[in-house]
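Have a look at the structure below, then the notes.
Each chain you see keeps its place in the complex, though not every chain is here.
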Amino acid sequence: MSYVWNEIRQNRLLWLLVMVPVVIAAQKISPSAHTPLFLLSLLAVIPLATLLSNATESVAAKTGDAVGGLLNATLGNLTELIIALTALRLGQFTLVKASVAGAIVANTLFLLGASFLLGGLKHHVQDYNRGNARLQTSLLFLATVALIIPSAVGSAGSEAAPEFLQQLSVGLSVLLIVAYGLGLLFSLRTHRELFGATEEVAEEHAPWPLKVALATLAGVTVMVGLVSEIFVESVQVAAETFGMTPAFVGFIVVALVGGAAEMASAFSAARKNRLDLSVGIALGSAAQIALFVAPALVLLSYVIGPTPMDLQFWPGVVVMIIIAMMTAIIVTNSGRSTWFVGVLMLMVYLILAMTLYLLPPHSQ
Amino acid sequence: MSYVWNEIRQNRLLWLLVMVPVVIAAQKISPSAHTPLFLLSLLAVIPLATLLSNATESVAAKTGDAVGGLLNATLGNLTELIIALTALRLGQFTLVKASVAGAIVANTLFLLGASFLLGGLKHHVQDYNRGNARLQTSLLFLATVALIIPSAVGSAGSEAAPEFLQQLSVGLSVLLIVAYGLGLLFSLRTHRELFGATEEVAEEHAPWPLKVALATLAGVTVMVGLVSEIFVESVQVAAETFGMTPAFVGFIVVALVGGAAEMASAFSAARKNRLDLSVGIALGSAAQIALFVAPALVLLSYVIGPTPMDLQFWPGVVVMIIIAMMTAIIVTNSGRSTWFVGVLMLMVYLILAMTLYLLPPHSQ
């Protein structure tokens, strides 16, 4: 642990780690002080995200950017999974679906767009491996088809036959999980040479040993989970204090803070001109949520939920996922990035966020 | 004919050719034994498809893959055309449209996807000429625009003005046929050098002489037509015995068996690393149905139909054609294929098939 200790002494941002026990204690003492808890949990997430980013880069230095990105995406999505499982047990399907959809859109548009912008402000033009971007956007395309098709083909039938929707949701969920598994087999096993980074970058400081890095990843992930839960519980009430609509909070604020850890890693990698890692985290995370987390939640709802959950999202959300997926396909087609590409993606995200922010509450 | 005879002696699969007269005789004797006729016709189609594939490859060896693919696509679509003409004469426009749309989707997603998968399981990475894929997907895009626009722009007007829809359908049909003709002029005449195969492959056995190959093509096509008709007549009742919905049968089963001959050629070419021929057959066939067969049926309906047929498809079908077209555009953009690309396309097809299979009959 001396590595981690060293890191904490050198990086003053990490001193904020003291906020982690503070916010947990505060929540025990005064669980209904939502606005202070909201602010405290925000402060506590920052150093955890930083630590997670360092640990991930150490692992990626040993395993390559593709595996590193996958690992980071998976650990980053653990938070979303834990939150969604809690909501699933309580039968709050609307919250589950909003957090899933919000995470897909935030990863695809905000996380990738901001990585391109931050990287592009430092480096004139950045190249990255199109192969990985293509794989992940193709998986997102498949997931989007699965979301569109029930309502498009069933049309009026969806109202008439909830049984049809349940059977179809289970079938689609199995298909998506199989596709995700085959995608891993493809990118990590049979064709891994296609997914190498476009350029090797020398590490500026010696990475941690693998054991230390993995232990840190695990430990910090647990702490992120604890703090995130406090955040999610407090954000709804705190947000209303600040005048935000529920749709905006569920879709934008929760998704952005839930992705804080992945953001720290992706942004730092982009600044270091390791855009392959950023793309792997952003699109890999989005694809994992769409093809693994969401279908797994549907299947798990038969075990732990009060009633089964289906895979049908409401139309506005489907349109936002289509827009995010199309943006990613168009933008990553060239395998080349500049600051303006990042601006474009952030603008698309801003349009969605602004619409949700202004949407009158009764029409949500 | 000694070439064909030689082939039959060497390839035991072709011994199934004996089923062709059997099924034709069986249909004369007992035309209402639908389930046995269904199984017999399935057995009879297999050797015919194999023979057709051999003959096509012999022709393609003389003419190049682009012309070979076009020839194969055209002969393969003769079956669809014959079936559709019969239905058109009887005024069964729903059946005509379902078979046309099902064939477009099956060619684009299943035929191409399975070619990529089968080729990719044998060859690590396969390259093909992007030019031809781009041409065919652009033509599909044009046809899709023609299918979307009447309902999108006319909106409520389509209900109010059947006359508008008729005039528009005739106009669109003429436009699509002209575009298809110009596409042939472009790819076979003015810019044919852009459509050469990416790599020349040595033939493993000497091709048949052109005359023999063409005569075989013609003869086998007629037999496929005869057997297909028995199949189509029996499939509906047989399928219900097996518990399939009419939408599933019309859209999936008929399209797959109707495309058996093209499949044999395309799959065999993919295994031999001649992916240009596979792409030519799959996308060329889809484009031909969308831009030539369907519009020709609309125009012919004024001559042979009881009433004129329009070009408007119901919304669920339009969405499926859009999805198939988008998948083809995204997937063929790189001009490079692996087994996973095939899996992705088949997954999209599976999603459509599963939805139609589960769809409750009364909402179709």
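When the chains are written out, they are named A and B in that same order, and each has its own residue count from 1.
Note that in this section a contact is a pair of C-beta atoms (placed from the backbone, for glycine too) under 8 Å apart; a residue touches a chain by one contact, two chains touch by 3 or more.
Not measured: the values here are computed from a predicted model.
Note on stoichiometry: the full complex in this file contains 3 copies of its one protein sequence, with 2 placed in the shown coordinates.
Everything that follows uses one rule, which is that only the chains that are shown with their structure count from here on.
With rounding to the nearest 5, the Cα superposition of chain A on chain B corresponds to a rotation angle of 120 degrees. Centre-to-centre, using mean CA coordinates, chain A is 41 Å away from chain B. Across the complex, chain A meets chain B through its residues 130, 134-135, 137-139, 141-142, 145-146, 148-150, 152-157, 160-161, 163-164, 167-168, 171-172, 175, 178-179, 182-183, 186, 190-191, 194, 329, 333.
Those residues of chain B that touch chain A in the shared complex are 124-125, 315-316, 319-320, 323, 326-327, 330-331, 333-334, 338-341, 343-344, 347-348, 350-352, 354-356, 358-360, 362-364.
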